[in-house]
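Only one protein chain is missing; all other protein chains are in place.
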Amino acid sequence: MTPAGLLPVVIAGSLFVWFAQMVPVIASGDTLRFVWEWVPSLGVNVSFYIDGLSLTFALLITGIGALVMLYSARYLAGHIHQARFSLFLTSFMLAMIGLVISDNLLALFVFWELTTITSYLLIGFSHDTAKARRSALQALMMTGIGGLALLAGVILIGTTAGTFEMSEINAMPGVLTESVMYLPIVLLVLAGAFTKSAQMPFHFWLPNAMAAPTPVSAYLHSATMVKAGVYLMARTHPSLSGTDLWLWALTIAGAVTMVFASVMALRQTDLKMALAYTTLMALGALTLLLGNNSSYTITAAATFLIVHSLYKAALFLVVGILDAQTGTREAGKLFGMARAMPVTAAAAGVAALSMAGFPPFLGFIAKELSYAGAIAVDSEPFFVAGAFLIASALMVAIAGIVAFRPFWSKSGAPIAGVKEAPWPMLVGPVVLATLGAFFGIFPQTLATMLVNPTVASIIGDAEPAKELKLWAGVNLPLFLSIATFALGFAIYAATNKLRAALINLTERSPKFDNGWDNLMAGIASGSKALTRVIQTGVLYHYMVATFGTALAALAVTLFLRSTGTPALDFPQVELWDWLVFLLVLSGSILVLVTNSRITALAGLGVVGISLAMVFIFYSAPDVAITQLLVETLVVVLFAAAALKLPSLSVEPLRKRWLDAFIASGLGVVTTIILLKVTAGPVDRELTTFFETASYPQAFGQNIVNVILVDFRALDTFGEIAVVLIAAIGIFAMLKSKPEEEKR
Amino acid sequence: MNSVILRAGARLQVVLLLVFSAYMMLRGHNAPGGGFIGGLIAATGFVVYAIASGTADARKALRFDPNDIAGAGLGIALIAGLMAVFWGDALFTGQWLFIGATETEKGLPLSTVLIFDIGVYLVVLGSVLSITFALEEAV
Amino acid sequence: MNLFLLNLLLAVIWASLWGSLTLFQLVAGFVVGFVTLWIAQPLLGGPNGYYLRAYRIVRLALYFIYDLCVSSIRVAYDVLTPTDYSNPKILEMPLDVQSDIEILLVTNLISLTPGTLSLDVTPDRKTLIVHAMFADDPDAVIASLKNGMERMVKEVFEA
Amino acid sequence: MSWYLTLPLAIPFVTAVVAYLLRSNPVGAWVSIIGSGLGLLASIALMVVVLDAGVVVGQMGNWPAPFGITLVADLLSAVMVLITAITGFAVAIYALGDITERQAKLGYHALFQLLLAGVTGAFMTGDLFNLYVWFEVMLIASFGLLILNGGKEQIDGGVKYVALNLISTILFLTGIGLLYGMTGTLNFADLALKVEDIENQGLLTVVAMMFMVAFGVKAAVFPLFFWLPAAYHTPSFSVSAVFAGLLTKVGVYALIRMFTLVFDHDIGFTHTVLLWVACLTMVIGVLGAAAQSDFRKILSFHIISQIGYMVLGLALMTPLALAGAVFYLVHHIIVKANLFLIAGIAKRLTGGTEVYRIGGLYKSAPFLAILFLIPAFSLAGFPPLSGFWAKYIIVKASLDVEMWFVAFIALAVGLMTIYSMTKIWAEAFWKPHPDGLDPKLQNLEHKWAQLLPVAGLAALTIFIGLNPEPFVQFAERTTVQLLDPTAYITTVLGEM
Amino acid sequence: MINVIIGIFLLLGGFFALVAAIGVLRLPDVLTRMHASTKAGVLGSSLILIGGAIYLAETEITARVIATIIFLMLTAPIGAHMIGRASVRDLKYKHNKIRND
Amino acid sequence: MTSAAFLDLAIYASFVMVMLSLAIAFIRLAKGPTLADRVVALDMMTVSIIAVCGVVLVGTGEPALLDVALVLALVGFLATVALARFAERRDARENGEHQ
Partner (left out) sequence: MEQLLSILIGILVASAVYLMLSRNLLRFLFGLILLSNAANMTIFVAGRLTPGAPPLVPDGLDEPAHVVANALPQALVLTAIVIGFGLFAFALILAFRAYQSLGTLNTDEMRVAEPKEPQ
């Protein structure tokens, strides 16, 4: 095994130890807080807050992390990108830790998004396959949507509560529940949580995420990332729960997900997929439980959270082993492998029993508590309990399918020549399974260490956590357990029939996954269509849009905002003024109507000359000279270029009403504005200064020239720069040879 | 353009227009004119010549690559603007020197402003010729 | 030598442009002219024998101005009265003068004088193509041009 | 003396002249690099001074405002100048590996420096007409750079780019004429005072709209952005990088300057228009990007959608929103320029920019992959990168004024941005190259000339992302100046 | 008295300018039209300028007026010649006819 | 009538005549028919503008206008030359220019 594979194990391991040594403190009811101001002006701190809830998560993340990394150190040995894998997995772990120990909601969000990115890279790890790329994108987009919703929610919480520190917010009862922003806040936060934890109807990305290497599935998609949503709900529970909205939203989403997922699990033939759906079921269960406030439900939630992480990670790793050693994960191909791989079989068995909820395993206690909690819910105990019953029964069946049949079933021939997995891959399943058993027998240790503090941090110390014990006496939960086993065995026996039925049922029912594809296709085609309409590639359309916008902006504003009508009493308009007017007018008309370039050019010349006369009459000799010179040059250039240009196409008899409208509209608007602007006199403060300073201070009698080369020399400098640049550009254009156009 | 008359006229024009352009530029500060107008007038001379005798001759007559003339012109204008520094003034502050100034006569004024205008003159001359010559060579 | 004269001429033009024939202006004009000529060097065959011709130049000028007025009045008359332009013709006039400046003068003066307008000089510089408004007798027209303008111009530039 | 003020403007001009006279000499590229380096130092100096003094002014030609032309550097100008210099320096280095000898001979380096000069001038001038002049310097230089290759694509793109930009230019000029006709002055500060004496304030609003349209074209907002996607994918990569980084931002800057300093008399009307423009720009831009499959076209459309964010900041006109706009400006210039530079490297490695026809970069060029991920995810607004804070501030600002819909759009557009960025990532980087190419960075000429600028800009992105506090504080200080221009006005016109 | 002289110059000048224009409009073909513009046109504007020179009566002004007139007389015929060439191409048939007699 | 009055009258009259010459020349320019005709007309207009400058010069006593005239005299014919050359080089296929 390479250092690239082992380094992460060391990191995760040491972090686990570091968190573990905090257990006594936390168990004693204290909390730890560390604050470092990050972006004070936005109220963002890197503030770490360690209580039961965050510590439990931290331990799961680092502990299971260490085991999974050890496992993958072997699983991916020799893979060219093992280093990248380790990098991503480690950074994911760190992000996840940051997420669960952040007290500042914005910091939490930062880590939240970091888990999204790293998981994107992990799911797409086998990036050569289109499937992996698609699943990665799907996961990214779904959790991305949630992330953005969460961001909005976080901002609203921050502005409503005046702080982003969760510990402070939770210390202000009702600050959110009683604010007007409560509804949007809850919806947005839940949107984040549900997408991350794959609650219906955002669930479909999770099974696809199984495209990732098995260790990733074991880690992200059972133990950690998908639980981030659960963590968020638990973390915000104190300040958001206790309302019908919260109760029903979580109950319905949870229950539906739970049942749907466990049914879908039964449908799968790929063991990994089956596990994926049971994970969904577990998340649904946790969501449902967190909807409530009773000590029962929360204790159940805390316990179930832990036990599920233990056995689910173990089973994923087991399936990974089967896959690695036998080359298949198909339920129909794996029988009686126990002899070939006894340790795996043992670990699988123990984990499965915990999953199925048999005593004396922790799973049993969790199940009992769940039933107790279900009965205690404030919503509809009957339905909730029913949901749990169905789900748990299916768990029993799935446990059999995943962990019993492949190893012990005689109904098929074991695959020959299969060896037991190497020890690094076995450590994980064995340890995790053992823990499940150990805590089953000594539940109190777990309770005092983690469960009670967790419960405390969710519902406070007002109501202590319910006691974890194997034998709670003869009560309703016990009967429900018995019913569960009976039902479970029945289902297991009838697996194949049921599966067949389910398969042809689901074949016919619409699939969310296709919905996703349609959505993607829709975005693609929709945006394409829109772009075809807007960015047509035809200059004419762009011009119409641009001029049209200008016209609209000016005309509308003129109509809505400007007051008064311009006067039209031509004072002191001389005869020659009219003559110039006529010349310009006829010149422009000539340009408009002619199909001869030279006639057009001549028309332009007339306009230019006439305007030059305006400059002559109205005392602007410099401008007149410049105008005439430039006009001449324009003619020269045009006449030269025209030698190699085609003559004007005869204007086709297209009706150009739109063009005419825009053009005349702009003309009219310009005139009106100008008439209004020139109605009064102009402020000549600047000019007066120039007139008085021109000779005494700037030693020039030609005020215009003095302005150009002295008062506003910077303008002139920029102006000659423009001329030079134009020359450079034109030179470049004319000297770039056609053969160089092939590039 | 194989016109004897135009060629003959063009040569005369170049000379006259060069003189005239210099005149227009130098007097610009006190009467209509200035670097831009001067530059344009000078350019027209060479443009006529280019049309009459072809750009090859025109480039020969001009001696320098018009692009370089323009570039140098911008440089000169820039220097004129930056010169103010040596007098510790802000950019483009005019610095004046009156040669042979007496109480009565103002003397011959030399100034960074004039240098600046020369820069303008050169940029315009160079750019316009660069453009027209390149175009003439392309058609 | 003739360059020097032309240079002087430029100096004078310069000074007169400034409207003050002071020594300074003349010097300045000479400098500018020198620069100009240096720039324009490749273009100049230049006029020869400068002083000798002053008188003939003046004579030519007077003759020309007189002709210009006559021709303009003639045009005015034709324009303002219903005239029939029965035979405008394009004529070819053999050309004796050869130097650029002479050809230029001849053609320009012919264009500015009655009834005739120089259209072109053949590339071999041997013939001048003239448009005559009233060319009832082409040879007469050509003769008058040759003995009129061309002769005087030739005399101006004779060595 | 106003040296800090004039150097950032003078240096690129000097560099341009030298580079142009040396255009046929390979040393020209180094002239450009050194010049840009000095320019960077100068603008850092300017920033230091401005941070201390608040507003620095220089009266060109020693003529007092409002008579002469005043160069002004307040915090906004200073930061824009600095960011311009940074981009310029990065691109100047990158050009070593991107600009052909022929382009250099035709004057690429001079044009590039003149473009920087124009942009810098536009950011620093305190005079409306002078702003027009700098716009033109910038515009015509961009024309030149755009068509420098003279290929069919450049010419075609150039036609559209030129045609539409000329319209805006002339609108701008007309607007100046009208505003002068109403106030008799051109100096921003003086205008800010004089517009208040105009009795027909409605007419002022009309003129304001004329400026809005003119600057709208420059900033490429809806429905005036067409020139941008038509042209930005055609020129050399250095060129489109500096275009993408700087050009549109000058339009945004001009909008911010004019619509906080001068046209703040009818916010109810003007800024509401801006608000709608901003939203439409964000949405249309991002949808346009989703429709593209060319590396540079995707990026080009994203420029538009992100211009929307900045305009949104201006439209909301609250301190936080404006701060967001400023922060976004800075962040976006760095990131977007960088992405175009990366596109160039990707093209040289994989032989194309059409993402469906290239690939394999993740496997063969992991370093480039990382360098892409940083700006890409920053653009998509993922924390802890600069883009996240930019997006966060804008969203928070719109939520603060209870503009739910606007906030929703801002967020949704962010999501669509993720979509396009991952499209590039999945196709160009993850997917194996269709032709089985294996694009190794070793195959790159002038490898480091291209990678260093990219890495530098990426580092900057991360730095801002991890250490946003000073930048946020800066943006907020800037906003204070913008919303209360008294300091600006008095410093320019002198205590009156 | 001086005023009268100036006035006459102006009137004559204006008259010839007008005549030239009418000629350009009325005369039958381009070549004959050029006769009008080159001769009467030049004379007209020259007369007016001379009037101006007399009116202002300054050496500088006079010098520039003379310069202007010289330039005018130098350039106008060249222009006419250029147009002539062009139109002769247009009217080639005529040209050939001439060559034939 | 006094000489001054006569001068004013003369100024006005010649001004009108000159402006008319502009207008009339324009008619030819618009009518063509040949390219050369248009060029002649444009040439004529240039000359008329010189005349205009002269008249306004007398009318306002403003010497600055002389410079305008001077410049026009110098470069006016450049346009003529360029256009004439175009007319001359114009290919036969482009008879579209004629109408």
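First chain written, first letter: the chains are A, B, C, D, E and F, and each begins at residue 1.
The criterion applied here is as follows: a residue touches a chain if its C-beta (ideal position, glycine included) is under 8 Å from a C-beta of that chain, and two chains touch if they have at least 3 such contacts.
These numbers were taken from a predicted model, which means no experiment stands behind them.
**Q** For the full complex, can you list every visible chain touched by the one that's not shown?
**A** Hidden chain, whole complex, touched shown chains: A, B, D, F.
**Q** For the chain left off this view, which of D:L106, D:L178, D:V217 or D:L299 is in contact with it?
**A** Reading the full complex, the residue touching the unseen chain is D:L178.
**Q** For the chain that's not shown, point to the residue among D:V27, D:V48 or D:I170 touching it.
**A** Hidden-chain contact among the options goes to D:I170.
**Q** Among A:G52, A:G349 or A:G729, which residue is in contact with the omitted chain in the full complex?
**A** Of the listed residues, the one touching the omitted chain is A:G729.
**Q** So that we can see where the missing chain sits, which residues of subunit F does it touch?
**A** Contact residues on subunit F toward the absent chain are 56, 59-60, 62, 64.
**Q** Taking the full complex into account, what residues of subunit A touch the chain not shown?
**A** Spelled out for subunit A, the touching residues are 528, 532, 535-540, 543-544, 547, 567-574, 577-578, 581, 584-585, 588-589, 591-592, 597, 600, 604, 607-608, 611, 614-615, 617-623, 626-627, 630, 633-634, 637-638, 641, 644-646, 648-649, 651, 656, 659-660, 662-664, 666-668, 670-671, 674-675, 677-678, 681-682, 684, 686-687, 690-692, 694-696, 700-704, 707-708, 712, 715-716, 719-720, 722-723, 725-726, 729-730, 733-734, 736, 738, 741.
**Q** In the complete complex, which positions of subunit D touch the hidden chain?
**A** The missing chain touches subunit D at positions 129, 133, 136, 139-140, 143-144, 147, 150-160, 162-163, 166-167, 169-170, 173-174, 176-178, 180-181, 229-231, 233-234.
The rule we apply is simple: only the chains that are shown with their structure count from here on.
**Q** Which number of steps is the smallest that gets you from subunit A over to subunit E via touching chains?
**A** Minimum number of steps from subunit A to subunit E: 2.
**Q** Tell me, which chains sit next to both subunit D and subunit F?
**A** A, B
**Q** Relative to subunit E, which chain has the most distant C-alpha mean position?
**A** Farthest from subunit E by mean C-alpha position: A.
**Q** Using CA atoms only, can you tell me which chain is the most central one in this structure?
**A** D
**Q** State, to the nearest whole Å, the distance from the C-alpha centre of subunit B to the C-alpha centre of subunit D.
**A** 36
**Q** Can you compute the centre-to-centre distance for subunit A and subunit C, using the mean CA position of each chain? Integer Å is fine.
**A** It comes to 85 Å between the two C-alpha centres.
**Q** As a quick test, compute the distance in whole Å between the mean CA positions of subunit B and subunit E.
**A** The mean C-alpha positions of subunit B and subunit E differ by 30 Å.
**Q** Where does subunit D touch two or more other chains at once, residue-wise?
**A** 13, 20, 60-61, 107, 110
**Q** Considering subunit E alone, which of its residues make contact with at least two other chains?
**A** Only 15, 20, 22, 34, 36, 42, 44, 58, 60-61, 64, 67, 71, 74-76, 78, 80-82, 85 qualify.
**Q** So which chains end up touching which?
**A** A-B, A-D, A-F, B-C, B-D, B-E, B-F, C-E, E-F
**Q** Okay, in this complex, where on subunit F does subunit E touch?
**A** So the residues of subunit F touching subunit E come out as 3-4, 6-7, 9-11, 13-18, 20-25, 27-28, 34-37, 39-41, 43-44, 47-48, 50-51, 54-55, 57-58, 61, 63, 66-67, 69-70, 73-74, 76-77, 80-81, 84-85, 87-88.
**Q** What part of subunit A is in contact with subunit D in the complex they form?
**A** 38-42, 84, 106, 109-110, 113-114, 116-117, 120, 124, 127-128, 130, 133, 136-137, 140-141, 144-145, 148-149, 151-152, 155-156, 159, 184, 523-524, 526-528, 530-532, 534-535, 537, 539, 541-543, 545-547, 549-550, 553-554, 557-558, 560-564, 670, 673-674, 676-678, 682-687, 689-690, 693, 710-715, 718-719, 721-722, 724-726, 728-729, 731-733, 735-737, 740-743
**Q** Could you list, by residue number, the parts of subunit A that touch subunit F in their complex?
**A** Of all residues in subunit A, those touching subunit F are 575-576, 579, 582-583, 586-587, 590, 595-599, 601-603, 605-606, 609, 612-613, 616-617, 619, 621, 624-625, 628-629, 631-632, 635-636, 639-640, 642-643, 647-648, 650.
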